[in-house]
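With one protein chain held back, the other chains of the complex are shown just where they sit.
Chain naming follows the written order as A and B, and within any one chain the residues start at number 1.
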Amino acid sequence: MYGADYLIAQAANGLVVGCLYALMAVGLTLIFSVLKVINFAHGEFYMVGGYTAYYMVTVLGGLHPLLGIFFAMIVLLGLGSLFEVAFLRPIHLGAVNRPAEYAILITFGLSFFLQNLVLSLAGPFPHRSPSFMSGGLTVGPVTISADRLIAAGLALVLMIALMLFIRATWTGKAMRAVSQDRDAAAVSGINPFKMNNIAFGIGASLAGASGALIAPIFAVVPDVGVLPSLRSFVIVVLGGMGSVKGALIGGVAIGLVESLGAALIPDPSRALAYRELYGLVIFVLVLLFRPQGLFGEKQ
Amino acid sequence: MKARHFPVRKILFFSAIVLLGALLPLAVSSSYWLHVLAMAYFYGLVAATWSFLDGYAGQFSFGNIALVMIAGYTSGLLGEYTGLPLLLRIVAGIAMSGLVGLVIGALCLRFKGAYLSLFTIAFAEAVRLIINTEHRFTRGPCGLRVDGFFDTTSQVPYYYLMFGILVVSIFVMYRMLRSKWGLFFRAIREDEDAASALGVNVVRYKITAFVVTSMFCGVAGVFYAHFNRMLAPNFGQITTMGLIIGMAVIGGVENLVAAAMGGVLLQFGLEGLRDLGAWRLVVFGALLMIVLRFARNGLLAPLYRKLMGEEL
Partner (left out) sequence: MDVELVVQDLEKRFGGVRAVDDLSFAVRGNELVGLIGPNGSGKTTTIDTICGLLRPSGGRISFQGRRVDHLPPYRRAEMGLGRTFQVTRVFRRMSVLQNLMVPAMATGETDRSRTETRAEEILEMLTLDHLGSENADSLSGGQRKLLELGRVLMLDPDLIFLDEPFAGVHPRLRGQIHSYIRRVHANGKAFVIVSHDMDSIFELCQRVIVMNEGRKIADGDPEAVRSEKAVIDAYLGEASEREQLEHVGSGEGPDA
């Protein structure tokens, strides 16, 4: 059995990682709430974010790692907006047949495309961004590296900024209006297409930010986004599709479940591998028993 | 009044394809290319199963590749740990896939639309993860060696086996879709409530669609395993599923035959361009997105329609 110290350390770790999970999931849920599209390329936005930060910092010469995150967000904002205009707008214009199937396929197609593009350009080998800061913080039995603390802190800052943006600015309110009723928002003088574009861009850039924040902690490879995107689906379903608050709480909850759940399996290699399965089990249970999620509204 | 005409064109078309497939080994002597063709038939079959479930019954699943793996590993592991004869193991593999398909089908009654695709993507990852992790039992990432069908190194018998499996499977699925099943599947795809109010037992036919699809994935899986003689969890990645879905979509997902042809031709093309490495997958991904956006019914399905004068 594990001692209390171990469990506390795991819980602290789970909390920190959970903030990063939450950041990615918030992007996914934002996209869903405004566009009503599940973005199957979210993991690849995360992956591209990680690579962008890596190349900005190492290859293109000595940017501060924190600036790398900023660049990753800008790149993903552009990529997301472009993709939205070119491939998602037709859904809302009513220009494609079978729009629900199309939305899954086109975002999934993008994920396939990006993964192989990065594989072709950067090769299959892992790249690790330089640290934000060396050292760590030790409180009692718990030691957390500075990189993780900074990443989690920045994730929280970004999420709070997003919430303020949604609550306080005109654009944020307009986005909420579109998410609640597209047509009503449109007749009130809001351009729903513009809101789609902004929401998708921001959602993508949040995924990119979480990839860039994690790049110094875990290395990036072309398929690094697969598991995080699955995890984001779990979090968003758990928190309730379209609920930003739900995604935040869900992210932290999944972080904790994965870290503490690892303590349930004695064999360490299995514990590591099956960490991912806990999320999947929660996913199925939520879908079966509370499909609107913990914080979502019943349809 | 419309009398049922004898489908001359269709019979000619399919005879030509079967003849071409049967004569191909005479022209292709390289065992490498025969192997490539046999693999292409495998992809054609799995792309057809995806078309069956999504294109006709309207159920978007990422689970096909996992069902392929389940059948292959069932037969392979039974061979590893029991002395069961090959034929029985094949039956067991297909049955196992069917059983898992039944469970997924039952679950999917609760999961609609995008939720189903999320659930199946999670399911497929779970299957891969378990095979990967339980390496003491499954040999994990090192791969499981599986016995072959024939005691020969020649690819010719394997070529004919895979070709035969593809033709027979497509024929059986085609007959199912031409029967009242196909009618009900499409009614469910279009509007579940309306279908139900008009007497269609939606639960039963949805589950039927899942079980049939899963069993044909199982067929593809066991024959793939014993033809390839090696199974590894990596094959069950989402990327493989992406290829299969892409093939079906580029061929034409609402037409079983077009989807299967998409699978065969694209896999063959991908192998032919092997020198390009991962770039050919970049092109494949781009092609998939362009076809989706500008040719929603695929590239082959409209051709087929023009040639035959009807959809299926």
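Everything that follows uses one rule, which is that a contact is a pair of C-beta atoms (placed from the backbone, for glycine too) under 8 Å apart; a residue touches a chain by one contact, two chains touch by 3 or more.
Since the model is a prediction, treat every value here as computed from it, not as a measurement.
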{"item": "Touching residue (missing chain; options B:A197, B:L276 or B:L307)", "value": "B:A197"}
{"item": "Residue of B:V18, B:L183, B:M230 or B:A278 in touch with the missing chain, whole complex considered", "value": "B:L183"}
{"item": "Missing-partner contacts on subunit B, residue numbers", "value": "1-2, 4, 180, 183-184, 186-187, 189-191, 193-203, 254"}
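Throughout what follows, only the chains that are shown with their structure count from here on.
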{"item": "Distance from subunit B to subunit A - Cα centre to Cα centre, in angstrom", "value": "32"}
{"item": "Interface residues, subunit A side, partner subunit B - complex", "value": "38, 40, 86-87, 90, 96-98, 100-106, 108-117, 119-120, 223, 226-227, 230, 233-234, 237, 269-270, 273-274, 276-277, 280, 283-284, 287-288, 291"}
{"item": "Touching residues (chain side subunit B, partner subunit A) in the complex", "value": "54, 58, 60, 107, 110-111, 113-115, 117-119, 121-123, 125-126, 129-130, 132-133, 237-239, 242, 245-246, 249, 277-279, 281-282, 284-286, 288-289, 292-293, 296-297"}
